[in-house]
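Apart from one protein chain that is not included, each protein chain of the complex appears where it belongs.
A and B are the chain letters, set down in written order, and residue numbers restart from 1 in every chain.
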Amino acid sequence: MAGKGIRVENLTKVFQPNVVALDNVSLDVEKGEFLVVLGPSGSGKTTLLRIIAGLERPTRGVVYIDGEAVADPSKKLYIPPQKRDVGMVFQNWALYPNMRVFDNIAFPLEIKGLSKSEIRRRVKEVAEVLGIQELLDRYPRQLSGGQQQRVALARALVKNPKVLLLDEPFSNLDARVRVTARTFVKKVQRSLGITTVLVTHDQADAFAVGDRIVVLNQGRIQQVGAPRELYDEPANLFTASFIGDPPMNIVEAHASGLEAIVSGKASIGEGYRIGVRPDEAIASKTPPPGGLVATGVVDLVESTGSREYAIVNIGRASLNVLVDPSSSLSPGERVYIVFRKVHIFNEKGERIATIVG
Amino acid sequence: MTINPKVFLVLIIPVAVFASLLYYGIFWNIYIATHDYSPLARGEEFIGAEGFRELFSSVEFREAFKRTLLWSALLVILGNLAGIILAASIFQFSSPRKRNVLTTFFLYPLSLSLVVVGIIWRWLFDQYRGVNILLDNIGLNPSWLEGGNAFWSIVLVSVWIYAGFSAMLYLASFYNVDRSLIESAMVDGAGTITILARVVIPNSIQGFILSTIFLALFAIQMFDLPYAMLYLNPFTETMVMYIFSRFTSLYLYLASAAAIVVIAVSAFIVIPYALYGIRRWILRGAR
Partner (left out) sequence: MALGRVELEFSARVIAASAVVVVFGLVWVIPIYGLLSGSLKSLAEVQGTPVLSPPSELNFETIARVARELTGPLKNTFITVLPVAALATWLGSLAAYSIYRRMDRVSDSIMVAIAIATYIPYHAILVPLINLVKSLGLYDTLPGIALALLTYYTPMAALLMVIFMSAIPRFYIEAAMVDGAGDLRVFRRVVLPLLGPGLTSTMIFLFIMTWNNFYIPLLLSRGYETHITLKIFSYVGQSGTLYNEMFAASLLGSLPPLIVFLSLGRYFIRGLQAYGGGVKA
């Protein structure tokens, strides 16, 4: 019944005395898939990864790796990390400071009892894949962050594990290196076809590498889907506001001047909210030909370099919107705003409708 | 994270055996103290608190008991005082190297055997050939080791030994005081004394607590120093010396009863420390 990748069933983890880190989480990772678990700190994402690795025991629920149960408290089953055949990259890479790069990578093979020549061959091989052949004689402290990350990846991959687990692997890299590191990790994962779970709080990481993304908050799965899906069709207010940069505008439906533009297309109940992404609402001085349009007054204009955003007051609501590149706005001006897409959330925070303009 | 229980057992057993022997020592003392084990005894007869009654009715033990407690109090007061003065002075030097050299220098008495320390100071306290040569110049010629004076002199020596330790604990606390606190006080126009009194010292409660606990413990187990200086001199006899003399004269139940008193007094100090130190020992916070 369990797939060949990773399967997690009704997983709950309670830390003493009474902190629920994971609350009935179920998840399937296809073989060869790159799954990203995305969530703010304290969402339980690292705990989930550590339970898959075997570094924590679940309180309830079952974990399968490659079709075999590795943890099931109801059957007193717990396979320790040593026997799970997983590779893991830690947030700070955890390279053994007393060993050279070669010995760091060789360590998992040495434990398997491979011959010296076999170890050398496989370390060379993986070092080549990761482009770190020249670093093998160095100590971890002599490496840059990006290099350390590659070594950690090599150590995780060298034993050809069934699954690869990555715990915030990019958070300790500076912004420039981070971008190339993402592409690199994605490429390596693709070429090896290894089932991979990456945990991060950074949506840019998630979008860059994930085949699918799981959004986790307060120990519960909020939504699972392809990156585009999460962006276009957020299941609830949490995903809607957590994903997207700049963040989605969310306003009380009744209190805003926006009710009018959606009226007739969806019914607005008590406590409903409207969500609009800044990139899907465009402000300009010239009246648009049609669609979902509202008018407002510019309060503030900000530039991000390539684009300009404006805070516009529409009725009592204040929205961050994209400025039409052909017009230049200044505070106090009256502008037209065209909405490409408007999300409507009910009083429970679930998305019930999306209106496309 | 969990370790294989069998591996745990194998690794912990040697230490557990030795630690159990120490606890065995406590219970053995309780047994002996409540059973007549003197050489004249008829046998292993239960005597209950009889031994303790005899112990506390002995003038010698009562003196030793009071003297040990007085020693603790003096060492705590003077040791803390010297420690804090040394620490505050060392702290004024901004170069970490200088601080380390000075700290090490003031700690060196701890690397000497108490027997050696006793020998040196006995000689320095010599009426005619010791430090009195210097004190003569200002018209002083105390007889350091005569009669009751000996106690006070040896207390001073013990302060000399442990002041560096106390200073080290205070310095550790000082270093933990956030530099920005000190700097903001300076910006607010506070002088050195004010900064010390209002910012650094109040943040050094930890140093004070630790220093007090350990100075008290050192005083309670005082034996080597007075013994090396003056043997079993009635003016400097401590509780441990009393245990020693009763043990060597084979009054085991008295030795044990006195040992129980020493353990009880130590426990009185150690248990609050244990409650304080428990988080560090059990590592739960370090996860």
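Just so we're on the same page, contacts are C-beta pairs under 8 Å (C-beta built on N, C-alpha and C of every residue); 3 or more make two chains touch, one makes a residue touch a chain.
Computed from a prediction, not measured in an experiment: that's the story for all the values here.
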* Per the definition of touch given earlier, which of B:Ala49, B:Leu70, B:Leu112 or B:Ala197 contacts the omitted chain? -> B:Leu112
* Decide which residue listed in B:Ala73, B:Ile120 or B:Ala185 touches the omitted chain of the complex. => B:Ile120
* What residues on chain A make contact with the chain left out of this view? -> 53-55, 80-84, 86-88, 90-92, 94, 96-99, 107-108, 111-112, 155-156, 159
* chain B residues touching the omitted chain (full complex) -> 1-4, 7-8, 11-12, 14-16, 18-19, 21-26, 28-29, 32, 82, 85-86, 88-93, 100, 102-117, 119-124, 126, 128-131, 133-134, 160, 163, 165, 168-169, 172-173, 175-176, 186, 191-192, 206-207, 210, 214, 217, 220-221, 223-224, 227-228, 240, 243-244, 247, 252, 255-256, 259-260, 262-263, 266-267, 270-271, 273-274, 277-278, 280-284, 286-287
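Here is the rule we go by: only the chains that are shown with their structure count from here on.
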* Approximate Å spacing (C-alpha centroids) for the pair chain A, chain B -> 57
